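What you see is the complex with one protein chain gone and the rest in place.
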Amino acid sequence: MSKVVAEIVVVPFTGGPGGLSRYVASVENTLRSFDLQVMLTPMGTILEGELDEVLQALRAAHEIPFSMGAMRVATSIRIDDRRDRELTISGKIRSVEEKM
Amino acid sequence: MSKVVAEIVVVPFTGGPGGLSRYVASVENTLRSFDLQVMLTPMGTILEGELDEVLQALRAAHEIPFSMGAMRVATSIRIDDRRDRELTISGKIRSVEEKM
Amino acid sequence: MSKVVAEIVVVPFTGGPGGLSRYVASVENTLRSFDLQVMLTPMGTILEGELDEVLQALRAAHEIPFSMGAMRVATSIRIDDRRDRELTISGKIRSVEEKM
Partner (left out) sequence: MSKVVAEIVVVPFTGGPGGLSRYVASVENTLRSFDLQVMLTPMGTILEGELDEVLQALRAAHEIPFSMGAMRVATSIRIDDRRDRELTISGKIRSVEEKM
């Protein structure tokens, strides 16, 4: 098992006017139903947990905008996986702040 | 089932000198063992196929640099999924070139 | 001066129906007006050239969808810059293919 920190971004193309935050909120609620640490940022959502759980969450999140009517969805994920010591959301931030 | 076009980038941190192309070549060979169209670019690899097959290929590719000695791997994927008509590598390129 | 290989993706949110290829084609034409090698892929455009020229091209390309009526544009770039030896589009591909 491998614990990772990852950033996921789900972007719907709705073919209609209006913002995307309704979709993002629904994606966010879906991500929070998994066994993961979840941190919302202005540019995506950061996840911490087992890699396979992260990928299941990605798969589920990607379907949300389609279920809300979008016809095209661009989903991306960036995974940071380190196996010599464990990465966490708080540990990564702390490690940088200590050196600033 | 949903056919997508996606771009995958696997970046190993090796803690040693030398280029990354040895790792990229091995990732590429792994990606080609799946039931996917595969197109190598200078900045990643583009895949075309069923979304679940793409995610299985991502999972396998992410392990390759670890199996070659890397202790940290940053893997990212960007998925373009359109359900009102089918996306393909060749169709996406053609669609832009026709309008240029 | 530093020569880089970069990938740029410009995504317009148009609030209307229809594909994005009309916008992508116009972005592509703009990128080709710079002193850069340009390679269209199904997931973006790869550029080769001086870093500052690449950033000027990015700045210009980002404006194109706004000039065509989009109200929101998501532009991203990923820059690969290596200073111990020169990176090129063809060199990066060749380097991987030799090891496959």
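Per-chain numbering from 1; labels A, B and C assigned in written order.
The rule we apply is simple: a contact is a pair of C-beta atoms (placed from the backbone, for glycine too) under 8 Å apart; a residue touches a chain by one contact, two chains touch by 3 or more.
Given the structure is predicted, the values throughout are model-derived calculations rather than measurements.
Visitor: In the full complex, which of B:11, B:36 or B:96 touches the chain missing from this view?
Guide: B:11
Visitor: Which subunit C residues would touch the chain omitted from the figure, given the whole complex?
Guide: 51-52, 55, 58-59, 62, 66, 71-84
Visitor: If you put the missing chain back, which residues of subunit A would it touch?
Guide: Within subunit A, the residues touching the omitted chain are 5-7, 19, 21-22, 24-26, 28-29, 39-44, 46, 48, 78, 80, 89, 92-93, 95-100.
Keep this in mind: only the chains that are shown with their structure count from here on.
Visitor: Roughly how far is subunit A from subunit B, going centre to centre by Cα mean, in whole Å?
Guide: 19
Visitor: How many Å are there between the centre of subunit A and the centre of subunit C, using C-alpha atoms for each centre?
Guide: Each chain reduced to its C-alpha mean, subunit A and subunit C end up 25 Å apart.
Visitor: So which bits of subunit A are touching at least two other chains?
Guide: Subunit A, residues with two or more chain partners: 74.
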